[in-house]
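Here is the structure we will look at, set down as structure tokens.
Left out: one protein chain. Kept in place: all the others.
Moving on to chain A:
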Amino acid sequence: MANIVQAHSRLKLELEELVPSLVESLQKVQLLRHSADSLFSNLSEGCLLKDGEEIDKDKYISIVQEKLQILVQNFNALQTKIQKIPKNRFPPIVQPLGPLGMMMLDQSEAAKKAALEYPPVFHQFNAFKDFHKILETYTYRNSRKRSTTSHQMQPAGGMRRKRPPRVIIDSPAAFKQHLSQLLHIPNILGDMKVQVREMFGNTRLLSISVRRTLNCHIILRHIQIERVIVKGLLEDENIDEVDLSENSSLDTMTRITEHAQASLIFYSFSSLTDEESFRKFLQWLRSYKTLFHAKCMRCKRHLVEGYPPTWRDFVTFQPYHFGCRSY
């Protein structure tokens, strides 16, 4: 009992010494955060003021410099404050229990020392365990899982955009309407002709002919692309006679088919919605209108081993030979 009273009074003393300096450090932290906030908002706004007015560049730079100086000052103040926080004067004295008590009885000095050092290590271990628990709940909350429901999925900072539900199209008329929305890309119909053939159920064949260059046949389920095959301009001109089982007889088109399949994977694994990735694919496909006259962006040549630049970058849509493409 006397022990407990002693420990209590010690703790009280310690806290009395600690609390004022902790409060002061916290104030310093707040100051630092405030100055950092104001600096970053200044940086994100740039030279443009909220009311649309523009400030002089030199003036802007001097403002930023001033804020940076304040930030550094606040940071230094915090640092000195933290260094002044009193160290724990009283090492925790915990009576060794159980096997540790036995160690205290040991004759060797090493065992005695270990027994005395053990309690603080034990504390640290517990702190680690607590920290790990908190960390685990955070990582679990932010991890992506197919089965997680929306209330579990609430992200901490709203960083991830959720995929909206898949569009279900159940009639040819609905599809036509949806397709016209999908094709809402500036000038796309000047370069591409689109034909639709109804297949079974919700599967459709979309034949897109890119201006004087190639035909691309796409199998769609709803608006999700299932398969892509690229053929020459005069191969399978009629949409009812398209042979989807065989590749083009032209080597160039076979290569482009492979690239188109890769682009599908690229766009569908990005964070885009089905509609957006479909549109991106169409824009990528449109870039093939220059297949026969665009030079490779890397080697500045037309032909490499008899092939024109058959690769189009997925982001910039620029032409490259397959061997010259950028990573």
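Going forward, a residue touches a chain if its C-beta (ideal position, glycine included) is under 8 Å from a C-beta of that chain, and two chains touch if they have at least 3 such contacts; residues count from 1.
We adopt the following convention: contacts and distances are computed from a predicted model.
J.: Of the candidate names "Methyltransferase", "Mediator of RNA polymerase II transcription subunit 20", "Rab proteins geranylgeranyltransferase component A" or "Trm112p-domain-containing protein", which one corresponds to the UniProt protein name of the undepicted chain?
T.: So, among "Methyltransferase", "Mediator of RNA polymerase II transcription subunit 20", "Rab proteins geranylgeranyltransferase component A" or "Trm112p-domain-containing protein", the name matching the hidden chain's UniProt entry is "Mediator of RNA polymerase II transcription subunit 20".
J.: Among A:8, A:84, A:197 or A:212, which residue is in touch with the absent chain?
T.: With A:8, A:84, A:197 or A:212 as choices, the missing chain is touched by A:212.
J.: With the missing chain put back, one of A:250, A:272, A:297 or A:324 would touch it. Which one?
T.: A:250
J.: Over the whole complex, note the residues of chain A touching the chain we left out.
T.: On the side of chain A, residues 212-214, 232-234, 250-253, 292-293, 295, 301-303, 305-308 touch the unshown chain.
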